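A quick write-up on the structure given underneath.
Every protein chain except one is present and positioned as in the full complex.
Let's look at subunit A:
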Amino acid sequence: MTYIVRRRWAHAAAAAVAATLVLAACGSSDSGSGSGSAKAADGAAAAKAALAKGGTITVWAWEPTLKQVVADFQAAYPKVHVNLVNAGTGNDQYTALQNAVQAGKGVPDVAQVEYYALSQFALGKSLTDLGDYGAKSLSKTYSPGPWNAVNINGGVYGLPMDSGPMALFYNKKVFDTYKLPVPTTWEQYLDDARKLHKADPKAYITSDTGDAGLTTSLIWQAGGKPYTVDGTKVTVDFARDAGTAAYTKVWQQLVSEHLLAPVPGWSDQWYKGLGDGTIATLATGAWMPANFASGVKAAAGDWRAAPLPQWQTGAHAGAENGGSSLAVMKAGKNHDLAYAFLQYANQGPGVQARIKGGAFPATTADLNSPAFLDTTFPYFGGQQANRIFSDAAKDVLPGWSYLPYQVYANSIFNDTVGKAYVSGTSLTDGLRAWQDKSVAYGKQQGFGVG
């Protein structure tokens, strides 16, 4: 029942925010100009001033390389103190964040928000439009995928921190042992899955217990567009989507033939499986290497990166999986300093520090720089993996969009599509049920849903 009390705080906080906005509006009128660019210049100046003035901000993020960025940032600006808090990964953090926003108390100044979740928070008016700080002029700074993701309804609601063009990570030792070819198509992948599991019943091609992010990304790569969003008009259609059909055709066989390790991602068992060779591949975003290096030390040198298998032989289609932005929370206390931190971490010197830590940038200059492309990964046996990721970033298919309430939709993925993993329900039926529930929720929330 605590949320009831929190709600009242929310009203009080909303009133306080409204009052602050009025005051802010009064303040800016002194500068004499109401035009957007002048406002942006003011914002940029304010961010700079905040750095000199100093202060404390709280950052909620789970991305491992930010630790170094925070240390560097504090060293460069001694008056600034940053509390870096890991409030959970993905959904766990969003739940905590939504609670804090509801309560109007304990809201961080900066939060890591994945691209798929950004529009939900922007729509819920929890985030500050960074257009006021001149962020609109950064369109050329970031690669198109992530930049599109942070631009919502004419506002910029975060600065891209990393991007997740998908690649296939595979355990070369396992592939060599069983003489499996590195798959270039998903059909081949299925073939490898069968051979591997037959040769070693404890080994699986990959683990999957129903992951909304992976499923939607693979459908994206297959050319599917199950979601269309036009303002508040939304359509959800997995049933007649060709990309979805391509995905279910292969994936259903992986599920039905029990070729997927029933181990939830990011669990202890999962890390163990990645380390001991019982989980042989992982199709995921290019941000993964940092996690490999820190979480799967046992298998250093065994893994390699490869282009993502294709749905059609010879095609060059890619998709994004994950990837996050840093956003400035509206209920945070120090917007100026928060934006200054965003600039440092995602646009300034922080980017290099993060690349060194194994993160995958969203800044075009870095993605194309020879130093970046030539980086060798000791974890991947000295492979220049960034070349593969950089190509993958270029192959990302345009036109994909997530639902403006994707966080909720993903939370019920296992209620619906998850059934296909543990019972006789087919993936197609599961996706159909997911669609129906997503539509019902959208209608309830006032969207025009078809």
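What we mean here is this: a contact is a pair of C-beta atoms (placed from the backbone, for glycine too) under 8 Å apart; a residue touches a chain by one contact, two chains touch by 3 or more; residues count from 1.
What we mean here is this: contacts and distances are computed from a predicted model.
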{"item": "Among \"NAD(P)/FAD-dependent oxidoreductase\", \"Aldehyde dehydrogenase B\", \"Carbohydrate ABC transporter membrane protein 1, CUT1 family\" or \"Cytochrome C Planctomycete-type domain-containing protein\", the UniProt name of the subunit that does not appear here", "value": "\"Carbohydrate ABC transporter membrane protein 1, CUT1 family\""}
{"item": "Contact residue for the chain not shown (choose from A:89, A:269, A:347 or A:426)", "value": "A:269"}
{"item": "Options A:157, A:220, A:405 or A:434, residue touching the unrepresented chain", "value": "A:405"}
{"item": "Among A:148, A:232 or A:252, residue touching the chain not depicted", "value": "A:232"}
{"item": "Residue in contact with the excluded chain [from A:62, A:178 or A:441]", "value": "A:441"}
{"item": "In subunit A, positions touching the absent partner", "value": "1, 3-5, 7-8, 91, 95, 98-99, 102, 123-124, 209-210, 232, 262-264, 267, 269, 272, 404-405, 407-408, 411-412, 414-415, 418-419, 421-423, 441, 444-447"}
